[in-house]
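== subunit A ==
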Amino acid sequence: MQPILKLENISKAFPGVKALDHVEFELFPGEVHALLGENGAGKSTLIKIMTGIYQPDSGQILLDGHPIKIGNSAQAQGYGIAAIYQEPLVFPDLNVAENIFIGHRVKGAFVDWRKMYREADDILARLGVSLDARSQARGLTLAQQQTVEIAKALSLNARVLIMDEPTASLSAHEVEQLFNLTRVLRERGVAILFISHRMDEIFEIADRVTVFRDGQQISSKPIAEITRDGVIQDMVGRKLESFFARNEHEQGELMLSVRNLGKRGIFSDINFDIHRGEVLGFAGLVGAGRTDVGLALFGVEPADSGEIILKGSQQQIRSPEQAQALGIAYVTEDRRQLGLTLPMSIAANISLPSLRKYLSAVGIIRRKAEQATAENYRQRLSIRTPSIWQEAGKLSGGNQQKVVLSKWLNTEPQLLILDEPTRGIDVGAKAEVHHIIDQLAGQGMGIMLISSDLPEVLAMSDRILVMREGQQMGIFNREEATQEVVINAAMGQSRSDVKV
Partner candidate 1 sequence: MKKSFLILIILTVMSLSLVSAQDEAVVATPGETVNMILLPKFLGIAVFDQAHQGAEEAHAELQNAGTLEFLGPTQENSAAGQVEIVTTAASRDDVDAIMISNNAGDQLGPALEAAKAADQTVVTWDSPIPSGDSEDLFVAQVDFDQTGKVMADMALSILGEDGGKFAVLSASPDAANQNAWIASLQETLEDEAYASLELLDIVYGDDVTETSYDQALALVDKYPDMELIMAPTTVGIAAAAKAMQDEGLCETVKVSGLGLPAEMLDFTLNGCAPEFALWSFVDLGYVTYYATYLLATGAIEAEEGVSFEAGRMGVYTIEKDPTREVGLRIVMGPFSVYNIDNVEAAANPGGAEMTPEATEEG
Partner candidate 2 sequence: MPPSFKWDSLKRWETLLAVVLAVVVIFNISQSSVFLRVDNLVNLFMLHIEKIIVVLIMTLIIINGEIDLSVASVMGLGACVVANLYERGVSMEAAILVGLGVGALCGIINGFWVAYVRLPSLAVTLAGLIAYHGIAEMLVEDRSIGNFPDWFNQLGQKALIGPLPLSLVIFFILFIIFAAVLHFSAFGRYVFVIGNNREAARYSGVRVRQVKMMLYIMSGVIASLAGILFAARLGAVRASTAEGFELDIITVVLLGGVSIFGGKGTLAGVGLSIMLVLCLRNGMNLLSITGNTQSTVIGVLLIFSVLIPNLTQDFQGFWNRRRMIAK
């Protein structure tokens, strides 16, 4: 069989970096081809070359055996190459149907709204999703936005679909829906390039796996011929010991008690305790209200009923400053938008919440002390960067996450709320973050771990609280919490057909 798209001997260099080094890559119709590699391995560059955002320095691209040149996104679309990203690129002010059709180069200058809605409904129906073509994109969940992007690709009759970490922000249920869509497309003969950091997903959906490291292709094999450990070894170039590290710790005294916590229309009747050295996992679907509980404890969106008892005294937490003063830290799920100030230096990001510690008598920031702190965390959490004065935005996802962790650890919190701490970071970094969590718990910190990565929650938590639609479905001990138990609780009883 002839590949739809074939990349031959592609090289691309940036000042100081060889992003792709004589790479070969093939996509066949009706296959899901997983591309793996740590951040910086060259995956993004390859995608950008395939979608016309970058031009290769050398090598050629063949479509159906004919060499082509992809000058820009519009040309890529013209060749039937479409891409969806981890953060979907939707137009929030337009509605679903418009988002699907906006990039089409249709004949005529007019918008036929009736026809557009009809065709949008049609495509959505073909995908088997219930989404109103008329609703505005602003209110959609991430998963719905991704569905819109897939519909867009389908409407373009895309023959090649690039999916760049599409599952990173999705809950298990939504991932399953996405995979169903993916299978539909595969049946239609679409070639799918699939990128994910979650091994389970690769084994569930991929037909073929290619691994990149440092801009070079390391291996490319059918799924049947590979093992999890083998792939990881290819990616990181060394053997990685235990994937989820969690050592047993003594649990200390009670630190936080939450009683009947509620926020009108968001969540209600939340009750739990966290002890020193305990990791309490929060599982559930995206949108179940887990993040909202975290935000309430951190004072960003204060709760309006119930009690928060911190080390024996009841607290009304009204603002992040106040939460911080009480020894609470919150590592947000949206590290690029909310966790970091991307154009500022790593050092400035780390010192931000605790800036008062660095002021001299006249109120000037003591750079030396700031620098010392940043260097300290750079070593402790092995943040890989040429300099702590580098812009945070230039770091890879995993290193960014470590900067976010540093900035909050530096406030010396007693309760650490982690919201999707390993989303979108590569396996190596993920293992490091897990190691850090384990260490912190070992030092007696109470940790609230919100994660949609089920294996992660199961492995890292001492107990697991499951939420569904703003309700607490139960708290399970480490021993009794299995995937089935947690999923059943997260879905409600009726969703037993879902497999993960």
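Behind the choice of candidates: all candidates are chains of the complex that A comes from, given by their letters.
By our rule, contacts are C-beta pairs under 8 Å (C-beta built on N, C-alpha and C of every residue); 3 or more make two chains touch, one makes a residue touch a chain; residues count from 1.
The model shown is predicted, which means the values in this text are computed figures rather than measured ones.
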Chain touching subunit A (counting every copy) in this complex, out of 1 or 2: 2
For the subunit A and candidate 2 complex, residues of the former touching the latter: 57, 300, 319-321, 323-324, 330, 332, 337-345, 348, 352-353, 355-356, 358-359, 363-365, 367, 387, 389-391, 394, 407
